[in-house]
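Dropping a structure here in structure tokens format, bear with me for questions.
For chain A:
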Amino acid sequence: MTDTHRPWRLRALFAVVVTVLLSTVAPGAATAQEDEERIVRVGLHAFEGNFNPFTPPAALPYTHDLYNLVYDTLFWSQARVDPEPWLATGAEPSDDKSSWTVSLRDDVTWHDGEPFTAEDVAFTFQYFKDIGGPGRYGHHVFGFPVLAGTEVIDDTTVRLDFEEPVPAFELIPGGDLPILPEHIWSDVADPSADTTTLPVGTGPFEMVELEPDRSNRLVANPDYFKGAPLVDELRLSLVQDPSAAFGGLQSGELDFVTRTLPPQLAQQFQSNDEFGLIEGTQFQSLSLMFNTKRPLLDDAVVRKALSMGIDSDAVVAAVFQGAARPGNDTWTHPDSPWAHPTGGHEFDPEGAKVMLDQAGYAPGPDGVRVGPDGTPLRFTVLADSFSPPQVRSAQVAAEQLADIGVNVTVEPIDPAALSARRRPPAPGQAPDYDMYTTFLESHAHADPDHLFFFFHSPGPRTIGAIFTGFSNPDFDAAVERALGQDLDERQESLSQAQEIFAEAAPAVVLAYPEGRWAYRTEAYDQWVADPGHGVFTKRSFLEEYAGTDQEAAAEEGAADAGVEGATGEGGGDDSSGAVVGLLLLGAVLGAAVVFVLVRRRGSANTIEE
Partner candidate 1 sequence: MNEAPLLELTGVRVAFDQKGAPGGTLALDGVDLTVHRREIVALVGPSGAGKTTLARTILGMVRPEAGEVTFDGQPLTGLSQRRLRHLRRRMHLVFQDPYSSLHPGRRVEWLVAEPLAIAGTPRHERSAAVTEALAEVGLTPVETFRRRHPHQLSGGQRQRVALARAIVARPDLVVADEPASMLDASLRAVILELVKRLRDRHGATVVFITHDLALARHVADRIVVVVGGRIVEDGPADEVVFRPRHEATVELLDASRRARTALG
Partner candidate 2 sequence: MVVVAGAVLLNFALPRLAPGGPVDYLVPPQAGSVSAEERAELLDRYGLDESVPRQLVTYLGGLTRGDLGVSVRDGRPVRSVIAERLGWSLLLVGGAVVLSALVGTALGFFAAWRRGSGVDLASLVSVLFIDALPAFFVGLLLLLVFSVRLDLFPLYGAVPASEVGGARFLVEVARRLALPLATLTLTGLASVFVVARSALLSELDEDYVFMARAKGLDEKGVRRHAQQNALLPVSTATFLGFSTLVGAATVVETVFSYPGLGTLAFQSVLSRDYPMLQAVFLVLALIAIAANFLNDLVYPRLDPRLRAQ
């Protein structure tokens, strides 16, 4: 943020005072853009500190998009029935779809100059299966589906065999698994331990500097098979504090922040010519999950009533200030190709009360309903304490549920403790929680198998509703059927499953947050919204895609400006900031200056008198 109307003396005084305090060199104005290269400085809101796909990630799915700046996948994973070929030029399934023959591009080289071949693909799939482990990707080849074997047919063709039909191969795992160079990884004994080596991939950017937990530097890969990226260099810094991140963007220290722009800041960035805003969906959902093995919550009537008692619109308004869409009872993201055609959320507190009354949950003396066995409907919602939207939406939902006679307490808890709490002590047993809120991202909604993965009865291969314990035979049948169908044939089975879901309500989607990002136009303005990924993906930097969304996004942003102006006059009133600064530092520094002056005068005094 520049300030033009401040008296220069005051500002100079601050500079002087601070310089005195720190005895550092004069701070000067913002760092000048030093060269003509196009450099984009990005503030990451979370980062694991390495680009090793075998270490456990905590910042899903966004880590995935970061990896994909350096690595490539066979297909570009998208919430589409026909994913875009990427390293692959195409894939042909066997009749039962358990075996896929993938043809590859022949114009790809690794960052170190080695040519990319079918060997690398075969190696990668096998390697991920062999290593297994905690990484985000391994389960695609040993969980579901299970890789049976690979065969390299020629330099650009490889066949991948699975133990069961994989109709969705192109998306999962084809669109997900990063392809690794065999010549590098085949020598690595313990892949997850090697975290400091710079990754070698085929992607549009090559990593040249890796400082874990702090910053990374990626430079453009000039030989990228889709053409050199439009940006010469990406400087990624980890800025976890949101204020620091957006402040950095505002002050010109950053050009882009991966954190979505909170609505209350939108107006500020919108009104400033230096910034552009772009929207895009990450297929994110904020859900309230029920422990269906818990007494009372094991009753679908109770769960449905709770669902009906929650006003998703109110959550959207209160927690997201409109920058989200209300949840669907059918769970799947409305933009997903597999979403139930009608969807929608049924908010009907009166109906919920009637339902509960009829099911024998009569209001107790304190207004809280009591179950047939005398247990009151009192629940605790666990929420990730570091995620204000999760805490806030839980609080809003709790307020609403009080109106239908259900007492809900919100318990913010740190993520690891949350994970521990929702884990069943042993398979099949009920975990120790009532409900929890969680963000689920693109995978959960863009993946055609998502309902199977999340809500199928807990199965032998650790698939299904491990945490919620949800089990419904009809639902299971529907999602199992879908799993074996081609992508474009699944709609009916999936819709059926979604209808069952809506009735049984093992979870309630509180909102589908929209993504909106701010960037400095001067640094780079060709961002594209990539559904399911947001905008910080490689496609934003490739000529083929870049800039296509720009105008539309800008227009939409402008339209929003009027609505979002809830945060006062906007801009920044510098004088009040300075007042606080003076209050704070003035006291000390002033005293210090006086000290020096008086001291000098004092010593003079004693002699002269």
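The rule is simple: contacts are C-beta pairs under 8 Å (C-beta built on N, C-alpha and C of every residue); 3 or more make two chains touch, one makes a residue touch a chain; residues count from 1.
Inclusion criterion for the candidates: all candidates are chains of the complex that A comes from, given by their letters.
Here the structure is a predicted model, which means the values were calculated and not measured.
S.K.: Number, please: which of 1 or 2 touches chain A in the complex?
M.R.: 2
S.K.: Which part of chain A faces candidate 2 closely enough to touch in the complex?
M.R.: Within the complex, chain A touches candidate 2 at residues 1-3, 11, 14-15, 18, 21-22, 24-25, 27, 29-31, 34, 39, 41, 43, 48-50, 52, 55-58, 60-61, 132-134, 136, 139, 143, 192-196, 212-215, 217, 235-241, 243-245, 247-248, 250-253, 384, 386, 414-423, 427, 436, 438-441, 444, 453-454, 461-463, 466-467, 572, 574, 577-578, 580-581, 584-585, 587-588, 591-592, 594-595, 598-599, 602-603, 606-607.
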